[in-house]
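Take a look at the structure set out below.
Left out: one protein chain. Kept in place: all the others.
Labels run A and B following the written order; every chain starts at residue 1.
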Amino acid sequence: MTLHLVSKSPFSSSALRDCLQSFAEGDALLLIEDGVYALRHDALQTLQNSAVYCLEADAAARGQRELAAIVSGIKMIDDAGWVKLCTQHNPIVSWFR
Amino acid sequence: MGNKTLALCRTAPYGSALAREGLEAVLASAAMEQEVDLLFIGDGIFQLLGNQSPEEIQQKSQRRNLLALPMFGLEQFYVCASSLAERGVKPKLIEIPGVEIKTIEQPGALIASYQCVLSF
Partner (left out) sequence: MPRSAGHFTIWPAMKFSLAVYSAPHSTQSAASALRFAKALLSEGHEIYRIFFYCDGIQNGNSIAAPPQDEADLTGEWQDLQRQYNLDLVICIAAAQRRGVLSQREAERQEKLSANLAEGFELAGLGQLTDAVANSERLVTFGG
């Protein structure tokens, strides 16, 4: 199953939207860099039954850590967790623009 | 060599170098007989249009690289059907000699069938 990495804000890029169009059952999504602003976007709700992760350092840097804690279904992970996700999924697809 | 690879082409040509450099990477893989397929999705489908005149902006033709791919055994391109529809591009506008265009409805299932995905 695919791990999708989204690193751009859904408010300024089609990265998240394009990723969701290519999202298959059993896939996982990890939000990094400006991708963490997806926590504030409705589009994430379509993934309520899927594994959605957020890189804690990137959320914290942008003042979004507290939000991530209250958005249901989002799991916060650190760099080691990111590595682990990559070992558990393949392929790994980056959506960076 | 192992690891079936998909090149995910989602950038329009000319405005950025990514589309061109992506195709160069695909050409290199194909020349080394690494198994690589292409999926054109999002703005990447604009790379396939037949009526490009990049000389107007002093750029090399990107389509020429696409036309070279069948010589390296790449005779089939996957194209996302909804990306075409969303942009009002009819399938007959993206014909490439020597290449079978396969429009797909479920890009997620296709992507998941590869061991490696390179995004361009």
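In this section, contacts are C-beta pairs under 8 Å (C-beta built on N, C-alpha and C of every residue); 3 or more make two chains touch, one makes a residue touch a chain.
This one's a predicted model, so the numbers in the text were calculated from it and none came from an experiment.
Set against the missing chain, the residues A:24, A:60, A:76 or A:92 yield one that touches it, A:92. Contact residues of chain B toward the unshown chain are 1-3, 5, 17-18, 21, 24-25, 28-29, 32, 34, 116-119. Mapped onto chain A, the footprint of the missing chain covers residues 5, 7-8, 15, 32-34, 79-80, 82-84, 86-88, 90-92, 94, 96-97.
Rule of thumb we're sticking to: only the chains that are shown with their structure count from here on.
Chain geometry summary: the mean Cα position of chain A and that of chain B are 26 Å apart. Chain A makes touch with chain B in their complex at residues 1-2, 14, 18, 21-24, 26-27, 90-97. Against chain A, the residues of chain B that register as touching in their complex are 6, 8, 10-11, 18, 41-42, 80, 82, 106-109, 111-112, 114-117, 119.
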